[in-house]
Each structure stands twice: as structure tokens, then as C-alpha cells.
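One structure is given here, and the rest of the page talks about it.
Of the protein chains in this complex, one is absent; all others appear in place.
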Amino acid sequence: MLQIVNRKDRFILLKKNLASFWGIYRRNTMGIAGLVILVCFALMALIGPYFVTYTSAAEGIEKVLQPPSAEHWLGTDDLGRDVFAGVVIGSRISLVVGLAATVISMVIGAVIGIVSGYYGKTLDALLMRLTDIFLVIPWLPLMLVMAALLGPSLGNIILVIGITGWAGTARIIRSQTLSIKERPYVERARAIGSGDLHIMLHHILPNVFPLIFANTILVAAVAILSETTLSFLGMGDPTSISWGMMLHFAFEMGAVAFGAWWWLIPPGICVVLVVLGFTFIGYALDEVLNPKLRRR
Amino acid sequence: MTALVDVDQLEVHFTARAGLLRSMFGRETPVVRAVDGVSFTLGKGEILCLAGESGSGKTTTGKAILRLVEPTAGKVYYAGEDVRAYNRSKLRSFRQEAQIIFQDPYESLNPRQTVFNIVAEPLEVNNLCHSLAEKEERVARALIDAGLHNPQELFLRYPHELSGGQRQRLAIAGSLVLDPKFIVADEPVSMLDLSIRAGILKLMVDLRDQKGISYLFITHDLSLAWLVSDRIAIMYLGKIVELGSADTVIKDPLHPYTRALVSVIPAPRRKVITRQSLLKGETPDPVNVPPGCRFHPRCPVALPRCREEVPPYREVRPGHFAACHLING
Amino acid sequence: MALLEVNDLTTYYKLKEGTVKACEGVSLHVDKGEALGLVGESASGKTTVALSLMKLIPENASIIGGSIKLDGKELVTATEEEMQKIRWKEISIIFQGAMNALNPVHTVGDQIAEVLKIHEKLTDKEARQRTRDLFEKVEIDPDRVREYPHEFSGGMRQRAMIAMAIACNPKLVIGDEPTTALDVMVQAQVLQLLHHLRQEIDMGLILITHDLSVVGETCDKVAVMYAGRIVELGPTETVFTRPAHPYTRALLAAFPDIEGERTMASSIPGNPPNLLYPPPGCRFHERCSEVIPVCREEQPPTITINDQHYASCHLLSRRVKS
Partner (left out) sequence: MKMRGFILNKLGQTVLIIFVVLVINFFLFRIMPGNPVRILIRNPKISAEALQRVTEQFGLDQSKFVQFGYYLRDLCLGDLGHSFVYRRPVLDVIMEKLPPTLLLTGTATVLSIILGILLGVIFAWKRGSKLDVAGLSLSLVLYSMPSFWVGILMVMLFAVYWKIFPLFGMSVPGTSFASIWGRLADLLKHMFLPTVTFTLILIGEYVLIMRNSLLEVMSEDYMLTAKAKGVSGRNLLRRHALPNAMLPMVTLIAMNLGFIVGGAIQVETVFSWPGLGRLMYTALMGRDYPLLQGIFLFVTVCVVGANFCADLLYRYLDPRVKT
């Protein structure tokens, strides 16, 4: 959108768009709930780690595997570490991994979707076969195999989740691009002499953007779940504590049989809440951006 | 009147979609003969109407002239130059002079662009304006020319904030900003309510009178064709079957198909029971074009030879062309 | 005796933004075997009238007041079970856009046979035979009963919809833009078919359309709707030759007539009002060329011009008074 008259007008427009979007969005209870949850967790991840300490207890055995108390709100783990502190610190890794992987997925998905849909023909056929393969291959085994081969590190986990999660998005973006490509305004753009890149940037992208946005939210939910699962299955980086990593240690150390629910439940609830938050927002966006659903 | 656009035996064939394996095994893919040998000329400042039912190839003809669809065969001359031989830069300057207006004003405007962006985009794409002030002025002038007054107020609006009539005017403004000499108007009013149609048509005719813009006006509605155009060409299954001045084609049609079409022109004061020549069936699929005269299966007066011989397209009377075996020259 | 008598029918839609007054104080009647054309531009409330008559309005809409009497039986207060028996047996509807109005996973024949099985309690075999007869009646090859909707052309789908609508010989058929989106030639064929069928089985017809010419060709009476209200109602001949309401006059003037002068038709300035916030007084006053002050404040009364011809306009009531 390069052609806006001047900066002031651009600001007016942005305000106008946001206001009309917010006007519809705020009536959606689910969407607001999701937003509140995510804002809370974002704050927790941003500033929380500066207020807690997550170290092994010095005093020894009596501080180990303690149920919740005034001193340790969520009890302690097998090394006497405060579970609440672990949850707070883990939020940062979980969110960062989830979001970074989402960005990778969305960039790959959007680019492949738009290019494939716009150019069509052989390129489309090739890209869509590739997408089919990524859609069909069971993603957890693939991720596990890749993570096992690449070795456990944060970067690898992000990469693995990112490059296995784009296919669904590419499919959706492609079909939307196909439909937008046929709209007369794209033909009009060609008729006034626009090139392919101009059309993709100024006509296709702005019109698939809402879809990309809504999809990003849903992919983020899946990415966070994937991180948790991979870490739980021992493919995470043991030096950086995430919720999944906490659950991995808890499970491996027999917290289930010991009945140490305070060690197993809080990280899980955090994952559920964050994923729910994203899902709620995703659903709300779908309703806001898709007028056909709004009628209901 | 000198010819601005000269179309000579234009053909556009589409191949139906073929799968990878299908093409590998070399099976024949069905060919859609959307436009199959169309010739006409359009004079400077003339309004020529291409009329016909859906599937007649009228829209494809319009798009092929602008090379929005690549012709399969035939020639298109614009101001004496071969449009099909244009290179990239020539095509660019051609597209500044030759514009298209689409049927659906709801679909032909990008919903995420503002009024200003829509009208300024052609200037931007073609690098025609260097200062903002100049751009603003040209956009405003185009909007006023298209009958949208106080343009500054509209600049930051989105298409969905305008009414149907306003949108179509906006689409016209988006063409006018480049000072076009030739506009293909593809059913420009068929999506609009009757009460606002006339305003758009009047605008288009006024622009011709003031700026000398030539139009190829594509419509399925013969009464509209008759109202706005100088000459009318009737298309059926990818071919022109009759072409002549608006009054003669409507008041004294030669081809049986034209006669049938004229007899069903919607008019409030006509009764359906009085209709004599209501055609049977529907226009066949352009994949299976009948041999001989392609109208013969539905023609009420077909002769045996119509089934085999393609009728020649010839000038029956001065300026009045038709393709039918039954017409004696 | 009137087959259908509608009095003061009022239907509103509830949206988050407010109430859409889609249909207000609509009164009309159709005699046995008579055809009434209901004409209006987009969003004038004509489809709402059709759905109200069938009591098929969406969940967010409700009939606020008025009465609908079919053969003397009140429909507004009828229960859903009663309506299920009345629908299609006595009053049926042809929807616009037949592609979406037919279920894509069933054959066209099955969908017609279903009606016969429900209402006439026919067996499979009987229903299949009747379906073939109906196909013949609407001029489709009976062997195509086994095809799916997507295998039909637009015109054939609309014919199939007509066959479905007349399957139980209803007393009244509502056609909601049955010919929109069809080519002129096919449109004329479908209209002619409707006309013949109507004479054959003596059914009443309400033809809803935005196209005046469609009405002129097929209807005995015409009702002109503007912004949720009927502004003029009368015999087609009279309304078209001596229109009483300025809106009707303007609409007729906007129609190019190839038998008249080749002069540019005229348009009506402005746009139809948003029915969320209809203007006070006469709803047409903002676009009317003959507006007088009272139009902006008071809703015009319905004036009887002569037997069978009514219009709602302040100018007329003045003329009547003076």
C-alpha cells in the first residue's frame, strides 16, 4: 500500500481499520477471553523470570518433592526446585519456541501458497505435490526423527516444528489465492499494466492477509503443543526449561507413581490455557473475518 | 471515420484442464472454441456493441483484444499496429490507452484499497506522476469526470462504503485517470438496479462525446445495445452472425438468431403469448460446436445445407453483414 | 373469493446493529388462478415477503403483525406442524439460483420424488413414474431423472425446480426471481412454461422480480415495492400505462423501449435507503422529483384510484381532495 497520500492519512486509515475491526471483535466473548489469557501469559514470560529463583535446594532431602505450601506455592520437584518458579521460567521458552516456529511455518506457507496459486501450472503442480507430502507424512514421527538426528537444541526444535507445520497453511492460502486471482480487480490491475510482483503484493497479499493472520493464531497453538510433546518425549534441550521439559523430567522421575500431582498438573494447565487462548482468538478471528460465519 | 481497432479473424481456444498423467499419455484434451474467427472494425469515437448470450464468446473477444487473454490465431490492430506483436514496453503503453470496465462493481474493486489508491494505482504502476500534488489533482479530476463530486471526501473511503452506482463510477474513474482512447465495457450496468443504470450509460456516452473515447460495449441486453451504440454485432457460439447499425439490426434483423433475440427483448408492455419465434433449447457447449452453420440445430428455418456448409459472413447491404444461407445478397 | 389475502404483513429482522424493517404493512390478494407480480429493486423486501408467506423466514426474523389468509385459513398463527402440511401441498416456492437450491448429493429425480412421497404418500415406483411425467411437462428428457444437479444447465435446473414446485398441484406458487441469471432466451422459455402450466393447472402465482418486463409478460396484476412497502398495486395494463406513483413512473422511464424513441432512458437520483434506518414520512421522498413538504413527515395513505388500483402518495391524496 505504497500510494497513500501522506503519513497523516495513513495514520487515519490505520485507526479507521483498527476501529472497525475492534468494533466487531470486542463483541466476541471468546475472542476477548483468549486475548486476556494470552496477555497474562505474555506478561508472565516477559517479566516473571526476574522475580523467581529456580535452583536446587541446598538443605537436602526434606526439601525434595514437597507438596504445595506457603513457601512453595506449587511445591517442589525431585531436586527441591520450586515448581512455580519453573512454570514462570518455562513460559518464556515455551512461548518463544512456539512463536518462532509459527513465524517460520507461516512465511513458508504463505509464500508457497501465494506463489503456487498465482503462477499455477507446472510450478503449482510441483509445489502442491510437495505440500501433499508434508500434509500426509505423520508429523510427530517426522519431527522426532529430525530432532533425534539434529540433536537436542532450542534452535533445532524451532526449525523442526517450523518446517513440518506449513503445509496446511500453504493449502489454504493457495486456494484463497486461486479464488482472488480470478477476481476482476486482479484482471483490472493487469489491464492497467501491473506486473506479477505488484499484483501479488498489492492485490493478493492484502486480501489473503486476514486468512494468514487467523491461520497464524491456530498454527501457533499447534506449535506450542508440538514443543511440549517433543520436549516431553525427550527431544528438547535439557538445559532450557520449558513446560514440556518439566513434564518430561517429572514423568521420567516417576512423579506419576509417586502421586506428585503438583509437579505434573501446573505445567500442563499452562499449556492448555495458552493453547486455548490462541484457539479462542483463532475462532473469534474466523468469525470476525468471515462474514458467512458471522450470521450464526 | 478511421478504424481505431481492427480485428481480423480472431480466434481464442482454451484447452480444458488436463492432468499430469493425462498429458503424459498423450490423450486428446477437449478444446473450447470460445472465439472462433471474429472480424470487425471499431472507428474513432464509435460505440460498437457486442451482443449475445452467455457462452457466445463476447467477453473473451473483448479481453483478447486487450491481450488479457492470449489469442490463438488472427490479428488485432490498434491504430494500425499489430497488438499481438507488441513487446513488453509497447504493451504497457497500449494498456494505458486501452482500458476495461467490468460487470460487477463489487468484484472489480479491491476491497482493501481506498478510493484514492484505486484511482491512483494506474498512475503509480506506470510511473506517470512524480509529485503527490499532481497525483492528487489527477485523481480528483478523474473522479469528477466520472460523476463523483467532492472527490476529496471520498479519498479515504473503501469500496464497500459506496453504493453500487458510485462503485461503477469509481471503476470508470480508475480508467479515466489514464486518459484512455478505447474502453472495453463488459456488461457495465447489468449488476446495477434499473433506477441507476441510465446514469452510468449516460456518463459513458457523454465521455465519448467530450473526449472522443471509443467503446466496445459488451452486453446481453439488446435494448441497452440499441440505446447506446452506433453499431451492433450479434455473436453466437464464438462467431459474429450479424453486424450493422443499431437501428437496422434491431428494427430489421436479417439472421434468424437475431430475429429470435429481438423478439424476446424485455419490454414491460409486451405479452409473452404473442411471441412467435421462441427458440428451443439452450446454447450448446463451445466444446461441441455443431458442424455447418453452428446455429442450425436451433434454427426454426434451417435448410439441409445448413447442416453441412458453413455460411459465409458477407456484406448483405452496405454496412450490414450477416452469415446465413437463407439471405439473398 | 380470494385465494390468498395478506393484510398489513410486517416482518422485521433483528441484527446486532438494530432492527431491519424489511417488510412493513404489506397488503395484497391473489385470486384463484391469478398471477401477481411483485416488483422491487434489490433489498426492497420482496424476498422477505415470499419467505413470510411460506413462514420460512430465518431465525433472526419474525412476523410482527398482520395476517396471511390462504383459502380462508390463517397462516400467521399456524403451528409448524400445520405449516409442514400446507407447504408444497397448497403453496410452493421456486427459489432463485437453482444451483444452490438443489441438494448436490441427490439426483434431481430423487429430490422431486421426495415431495410426492411426503405429501401424496406415493410408493417409490409411483413417485418415480410421476417424476418422469413432471419432467416431460417441463420439457426435460425424462431419462435425465437420474442425473445430479451439477450435470444440468442453468435453464434445466430452473425447469426442474418448477417441476418440483408443481408436483403436488398447489393452489399457489411463489416464484422468487425464477429467471434471474438466465439468458434472455432461456428466461423467455421459462416464463412461457410457467404461463402455460398456470393455465393448465389453474394455480395462483406470485412472481417476485426486479425486472418490470418479466411482470408485464406474465402477470395480471402488479405490486410495486419500495424500501419494504408496497407503493402501488393494480392491474398490469393500468399500472404500466397510467402509473400513479412517482416511483413507478420513474422505474418505467428507466426502461429502454425499442418501440419508442431512441433517447437515453432516465435514472432516479440517489440510492435506496438502508432499512435499518428508513427515512421518516414517505420512504421514497429523498429520491422523488415531485416531493412536497408533507412527504418528509407523514407516511402517505393508500389511495384507491379506481377499483383494483391503489397507490400510496401524498400527491394523489391532494388530487383526490381537490
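As written, the chain order gives the labels A, B and C, with residue 1 at the start of each chain.
In this section, a residue touches a chain if its C-beta (ideal position, glycine included) is under 8 Å from a C-beta of that chain, and two chains touch if they have at least 3 such contacts.
Given the structure is predicted, the values throughout are model-derived calculations rather than measurements.
Asker: In the whole complex, not just what's shown, which of A:142, A:253 or A:289 touches the removed chain?
Answerer: A:142
Asker: Among A:24, A:42, A:111 or A:233, which one touches the chain that has been omitted from the display?
Answerer: Selected residue, touching the omitted chain: A:233.
Asker: Since one chain has been left out of the picture, which residues of chain A touch it in the full complex?
Answerer: Chain A touches the chain not shown through residues 129, 132-133, 135-142, 144-146, 148-150, 221, 225, 228-229, 232-235, 244, 247, 251, 256-257, 259, 261, 264-265, 268, 271-272, 275-276, 279-280, 292, 295-296.
Asker: Which parts of chain C are in contact with the chain that was left out?
Answerer: These residues of chain C touch the chain that is not shown: 54, 56, 84-85, 87-89, 92-93, 95, 97, 100-106, 114-115, 118-119, 148, 150-151, 164.
We adopt the following convention: only the chains that are shown with their structure count from here on.
Asker: Select the chain at the greatest separation from chain B, using centres from the mean of Cα atoms.
Answerer: That would be chain A.
Asker: Could you tell me which two chains share the largest number of C-beta contact pairs?
Answerer: So the pair of chains linked by the most contacts is B-C.
Asker: List the centre-to-centre spacing of chain B and chain C in whole Å, with centres computed as mean CA coordinates.
Answerer: That gives a centre separation of 32 Å.
Asker: Just curious, how far off is chain C from chain A if you go by their C-alpha centres, in Å?
Answerer: About 51 Å separates the centre of chain A from that of chain C.
Asker: Where the CA atoms of chain A average out and where those of chain B average out, how many Å apart are those spots?
Answerer: 48
Asker: Report the residues of chain C in contact with chain B in the complex, numbered from low to high.
Answerer: Per the touch definition, chain C meets chain B at residues 41-42, 153-156, 183-189, 191-192, 195, 210-218, 240-241, 250-252, 254-259, 262, 264-269, 271-272.
Asker: With touch defined as at the start, can you tell me which chain B residues reach chain A in the complex?
Answerer: Spelled out, the residues of chain B in touch with chain A are 20, 63, 66, 68, 91-92, 95-96, 99-100, 102-104, 107-114, 116-117, 120-122, 124-126, 132, 136, 155-156, 171, 174, 178.
Asker: Report the residues of chain B in contact with chain C in the complex, numbered from low to high.
Answerer: Residues of chain B touching chain C: 53-54, 163-165, 193-199, 201-202, 205, 220-224, 226-228, 246-247, 250-251, 260-262, 264-273, 275, 278-280, 282-283.
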